[in-house]
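Note that one protein chain is taken out, while the other chains of the complex remain in position.
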Amino acid sequence: MLKLLYFAWLRTKIGMAEERVPLPAGVTDVAGLIEWLRGRGAGYADALANLDVVKVAVNQEYVPFSHPVTAGDEVALFPPVTGG
Amino acid sequence: MLKLLYFAWLRTKIGMAEERVPLPAGVTDVAGLIEWLRGRGAGYADALANLDVVKVAVNQEYVPFSHPVTAGDEVALFPPVTGG
Amino acid sequence: MSVRVQQQDFDIGAELAALSDGDTGIGGVCCFTGLVRDLHPQAGEAAGTVRALTLEHYPGMTERQLEAIETEARTRWPLSASLIIHRFGRMEPGERIVLVACASAHREAAFDACRFIMDWLKTKAPFWKLEETDRSGERWVAARESDENAAGRWV
Partner (left out) sequence: MSVRVQQQDFDIGAELAALSDGDTGIGGVCCFTGLVRDLHPQAGEAAGTVRALTLEHYPGMTERQLEAIETEARTRWPLSASLIIHRFGRMEPGERIVLVACASAHREAAFDACRFIMDWLKTKAPFWKLEETDRSGERWVAARESDENAAGRWV
């Protein structure tokens, strides 16, 4: 299983904060996971349309889209941060 | 008259914090005043031996040694500042 | 060395006293407090139009990132003590959002480390601001290029 987390406007566009999915067949990295998510519905496609404004953390560390994804990972997708 | 103020180790070497003196004959600037003060005793000469570590304010503004001195001025002599 | 992510407000005087009390080797403490503003210039909103902010964050990763930033600061500068407090939840204009404080024997180190932590926090700590404005309703605040530039200065 993967634990998927969405924050800020990715959360509102996708319509949920968190979900658990089996590691999709053929998905080996973040880029592949995003491609698979885009096919799950209009909300996902909209949220993930422009990857210039999407950041990724795997197991709570920032990673590039080329980072591997394996079963058991916590993958978070969110916009550039605006705290402080 | 001149109001003369001494601070920190200039004060302790000269032995007083403040004095009033008539404008000495021939004194027209800070350098001349310092020269005159050096002749007033060992404490003054010691305090004013090294002008690299003496700062001057006339009427509460920093000035160079070439600054004029006139009757009625408040002239302060002190070491480089160390507050903060 | 301490990081706190919390909903409630904090008491700056008490936090700074706790930071330096008992360590008489400290010569200076630099402290930055971020407050909720009532305007958001990038979006062209006039003053008084932001009614509130809601700070969302990523529990777990937030603390890890703040601890990593604080550790990096302590690697770069000789700090006697440091503190990061960041609030989440809904806040109104004038409320405190974040406190960063760095204590050192030397004021240069205290200033540099405090600014470094703020700059890195702005671009690395997973917080997101949702504004409630008079004109546009709710809106997610966009990241600022100037924050990226400020953070890049420390590389």
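All chains are identified by letter, namely A, B and C, in their written order; residue positions are counted from 1 within each chain.
One rule holds in what follows: contacts are C-beta pairs under 8 Å (C-beta built on N, C-alpha and C of every residue); 3 or more make two chains touch, one makes a residue touch a chain.
Everything numeric in this text was worked out from a predicted model, so none of it was measured.
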Touched by the hidden chain, restricted to displayed chains: B, C
Chain not shown, touching residues in chain C: 11-14, 16, 20-39, 41, 47-48, 93-94, 105, 107-108, 110-111, 114-115, 118, 146, 150
Where the missing chain touches chain B, by residue: 5, 7-9, 11, 53, 57, 60-62, 76, 78-84
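Basically, only the chains that are shown with their structure count from here on.
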Inter-chain pair with the most contacting C-beta pairs: A-C
Between chain A and chain B, centroid-to-centroid distance (C-alpha), Å: 73
Computed distance of Cα centres, chain C from chain B, in Å: 49
Between chain A and chain C, centroid-to-centroid distance (C-alpha), Å: 26
Residue list for chain B, restricted to those that touch at least two other chains: none
